Structure formats: C-alpha cells, structure tokens
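What you see is the complex with one protein chain gone and the rest in place.
Letters A and B mark the chains in the order given here, with residues in each chain numbered from 1 onward.
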Amino acid sequence: MSKELLRLENVSKSFGGIRALNNVNLIIKEGEKLAIIGPNGAGKTTLFNAISGVFDLDSGRIFYLGRDITKLPPFKRKYLGISRAFQIPRPFAGMTVLDNVVVGALFSRDIKDIKEARNRAEEILSLVGLHNKRDELAVNLTSPEKKLLELARALAPRPRLLLLDEIVAGIPPAEVDKIMSLVVKISEQENISVVALVEHVMRVLRYVERAIFLHEGRVMMDDTPDKVLNSEVVKDIYLGKVYE
Amino acid sequence: MDIRAHRSLIILFLVSLTLLFVRVGIPETRQVLSILFFYIALSEVFNLFTGLTLYVCFGYVAFVALGMYGGGATIKYLLSTSSPPPLALVLACAFAVAGILALILALAVGWISVRLKGAYFAIATIGLNEGLKNLIEGTGIWGGSSGLVIANDLIQAYNYDTFIFVTSELADYLIFTVYAVTILCIYLVIKSRLGYGLAALREDEEAANVMGVNVVRYKLIVFVISATLAGMLGAGKMIKDVAIYPPQAFAVSYTVEAIVISMLGGLGTVTGPVIGGLIYGILKYVLTVSFPGLQLLALAPALMAMCVMFPYGIVGWLRRRFKGSKIESLLI
Partner (left out) sequence: MVTAEYVIFVTIAGVMLGTFYGLATIGLSFTFGILRILNSGHGSFVMIGAYVSYWCFALLGLSPLVSSLLAFVVGFFIGFALYHGLISRVLGGPELISLVLMFAFGIFLQEVAKFSWSASPRGFTWGLGSVNIFGYEYPLTRLIGGVVSAVIVLVLYVFLFRTKSGNAIRSVVEDPEGAALCGVDVSRVYALSLAIALGLTVASGALSTLFVSGGIEPYMGDPYTTRAFAIAVLGGLTSPFGSFLAGLLFGIIENISYMLLSLANVGNPFSMTRFLTFAMILLVLLIRPQGLLKR
C-alpha cells in the first residue's frame, strides 16, 4: 500500500475572471507515474504552477506527505522534494553544465554539502548522458542537450515528486522514447513519482500507468491511459488535435 | 586542511602582507599606501555585496560614516571619565559599537530592500546617504553639522606620542585587518553553498528561486555582513582621521571610487579590487599632482566607458580569457 505523496483538495485559481483551476481534487501516491493531458488552456500549466507554489491559491489546500504546504514558497517546496523540469529550459547560462546540476542538487534536504552535491551531479549527468559536456558553459549546449540538462537539474536533488513540464514537446519519436525510458528507469531506481504534462505528444502515455484529462480547469477523467484515450469525452474534445 | 586547495587565497594574503611591510619599511610610501589600503578595503567590502549579488548598493558611505560616528562617539565617551580605560579596550569597543550600529541599520534597511527588484533596491539605498546625513544634521546628534572631533580627547587621555602612533600607524594596521577579514569572508562565501546560491542568483534570480535558493535570505546575509564590515572600516578611518564632518563624511566620491575600483578590477572577484585599487591609486596620485581637484571629472567618464565597454574588469576579463587554466584558479 503506497504512501500518499501529494494531495490537492478543492484547489481553485482564477486569473482576471477566467477560472484556470476549478475545484481540482487529486491524489498522487509514492512511485506513481502519471500524465496530465488536455487541450490548450485546460489548466495544465496552472496546475503545475499551483503545485510548485508560484502563486497563492484562491481556494483549496495542498498537502505533501501529510503536511499542508499551501502557503509555502517555491524554494521551500523544492527543498522538501518537489522538483520541476520546465518546458523552456532556463539553465544558468554563464555556469558550466556541472555547476548547473550542482545548484539543483545542493538545495535539497537530502544533500548535505558541496562535495556530496558534486558527486550527485556527476552521477546524474552520467545517467542522462551529458557527462562528457560537464565543463561546457550551459549556453553552448544544443537544444536537445539543454532539455537533458533541465531533466538532470530536476533529478539532482533526489526529489520525491518530479513535475515534467512538456519535456518532450517538439522532439522526434525516437528521442521521446529515449528520454521517457530514462525517466522511467531513474524514477524506479530512486522511487520518484513522475507527473508528465502533455499536450500533443501522446506517445508519453506509453510510459505511465495513469492519465488525468483536464479541461477548462476541471478533472474530467482519471484512469488508465487506454481508457482515457479511448473515452468519448476525450475523443470529442481532442478530435483532430492528437498525433503520435 | 588541504593547503593547496586554498593557495590562491594564501598568495593574495602574502601579496597584501608584502604591501603592508613596504608601508612600514619605506616611510615615503606611507601616505600613498595608507590611502590605498582604505580604498582597497572599501572596495572589497562593496564588492562583497554588489559583486556577489549584482545589486548596486549606493549607500555604502552611510555605513562607513555610521561606523565613524559610532566609533568616534564611543571613544569620546570612554575617554571622558577621569581615569580612561586602556587604549586597547577603548579601540576594541569603538570597533564593536561601529560594527553593531552598522549591523542594526543594515538589518532594518536590508530586510525591507532585499525583497525588492534591482531598481527599487537602488532607490532604497541611494536615499540612505542623504537620510543619515540629514538625520545627523537635523537632530544635531554626534556634533550635528559641526562634526565630531576626538583628537583632543585622545591626547589628553594618553600622551602625545601614543596619539601619533595610534593615528598614523595603528589605524592603518586596523584598516588592513578589516581588509583581511573581508577578503576571507568573500572567499569563504564564494566556496560555500551560499556562494553557489549567489552565483545562480546572479545568473537568473527567478530561476534560482525555483531551484531552491532562498534568494531573499542569501541577499540579506551578504548585505548585513558587508555593511557590518563597512562600519568597522569606518571605525578604523575615524581612528586615523580623528575627525568627521558631515559634508566630507557623506561625500559621494567614496561611492564612486569604490565602484570604479571594483569594476576596474572585476566585480565578484577577490583579487579584483586589489588590482583595481593599485592601478586607481597610482592614477589618482598622478592626477592629483597634475590636475588637482579634477579626479571626479575624469573618473565619471571613465566609469561610464567601463560600463559600456569593459564591465568585467581586468580580473574578470583575464578569468574569461584563460578559462579552465591555472590562471583562472589563481585569480579568485
């Protein structure tokens, strides 16, 4: 029986009259892998932002490992183990690849000092295949390499919850498989729950056990990927917008 | 402890000590090196905050002046009794009071300002000089517009020879000590977790925040440390000058010179202000001899040119040019 990792209770958020999140209830358990899907404007990114702590909620609460984190600032949540890889990578351009990952590792409850952070950074970079570039300045990396760096930075602090924000958007299918297998392998090794935000690349759903369909800020479906993708509701809304 | 790992700091210490010995050994250099020590120390203190966070604190002069007033007032008070305490104790108290006053002011102002974005932070700190100056002139505390003079107090409490020794020799050693403590602080910060956080903050504050860096707390920590050191530097300067008058104490030239030296040498580096200070000191000496009173007129355009063309400074440029080599690791 897995422990409950993250719980959203009646979470709502509006932006100037538009309800981005409408009474969202969600429970994520330890070690789960799931995808959040939905059309443009469904509220996926807002959901991630709510979990990250980027803004205050209009209503509702968020619990992490039983603790109410609704009011905690983003850096604290990261410290506790909620890590996020952003859609548009924002590495520290003037720092080396290694240092970028060290920063990710250093500010975590599980990692005690710079030496440990360094070792962890090297370990992660090897896992994602960027170890040979570790002394390069982040600004000099290619686009796919920057995505890998983003992933490495997010994995470095030994998180419990990993939020992948459109990590594989705009990448050829072979690369998608490569990255997603990597994510699955590492998350199983280190017992990380993974939530992947997906708008178009449905291939990702092959790698998760659960899919949540978000539409207009509401959770419309929460089931296995097969059931969700084949449901009438999803087909109606997504018709013509899905591609493999 | 691994000595080799810290060799760059040790080399810097040795170079600095050499300068100190030159000053002691060659009396002709005393005047120049004395002023130089102060400017290098001020620039290092300035650099500790602005170099590591890239936030401009225009209010350094206020902290130094506060240290001067606090230290001076302490000395005056302690020497006003019929049997004055030993000199060492008086000076120690002066430094302590100066540091504490600066620390309190830094906490008060810093707690409000470090939450703010760059421009707002600049606004909060630019007003600091004016604010403190007007407070002193307006309320008349610590001598108000007439200033604070402790020369007579010192001469009467101790003899004249001691007075000369304290103001012309000891003061410089004390200022050197503040400098040494400052570069040690910068070095320790750079090599620590705080240093990593600040490096990330410099690159991209928002991203750093998301990555787990408590940006507000880190900015506040370096702000308070550097302000406290500035206050102590002020105490040292007071002991040297034995007098302070509001117009000179709050002169904007200090701010400009600290910025020039730091940028010339290289913001965020430990060796930068030393190299910048040496070059600037020599230039200033030459300029003062040939064109007295015109330093700022020449400095301001030089600073503008540096902003546009040479923002990394000498050490900064060298480090980028020789990235990954021994030179980079030596020029911390």
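In this text, contacts are C-beta pairs under 8 Å (C-beta built on N, C-alpha and C of every residue); 3 or more make two chains touch, one makes a residue touch a chain.
Being a predicted model, the structure only gives us computed values, none of them experimental.
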Not-displayed chain touches, in the whole complex, chains B
Checked against the full complex, the residue among B:Thr74, B:Ser113 or B:Thr182 that touches the missing chain is B:Ser113
Among B:Thr18, B:Gln31, B:Ser80 or B:Asn134, contact with the omitted chain is made only by B:Asn134
Considering the complete complex, of B:Leu201, B:Val215, B:Met263 or B:Val315, the missing chain is touched by B:Met263
Touch assignment to the omitted chain, from B:Gly25, B:Pro86 or B:Pro301, lands on B:Pro301
Where chain B meets the chain that is not shown, the residues are 50, 54-56, 58, 109, 112-113, 115-116, 118-120, 122-124, 126-128, 130-131, 134-135, 137-140, 252, 256, 259, 263, 267, 294, 296-297, 299-301, 303-304, 307-308, 311
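As a convention for this text, only the chains that are shown with their structure count from here on.
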Here the gap between chain A and chain B, centre to centre from mean Cα coordinates and rounded to Å, is 45
Listed in rising order, chain A residues that touch chain B in their complex are 52, 74-76, 78-79, 84, 90, 92-95, 99, 102-104, 106-108, 113-114, 135, 153, 157
Seen from chain B, its contact residues with chain A in the complex are 191-193, 196-197, 199-200, 203-204, 207-215, 324
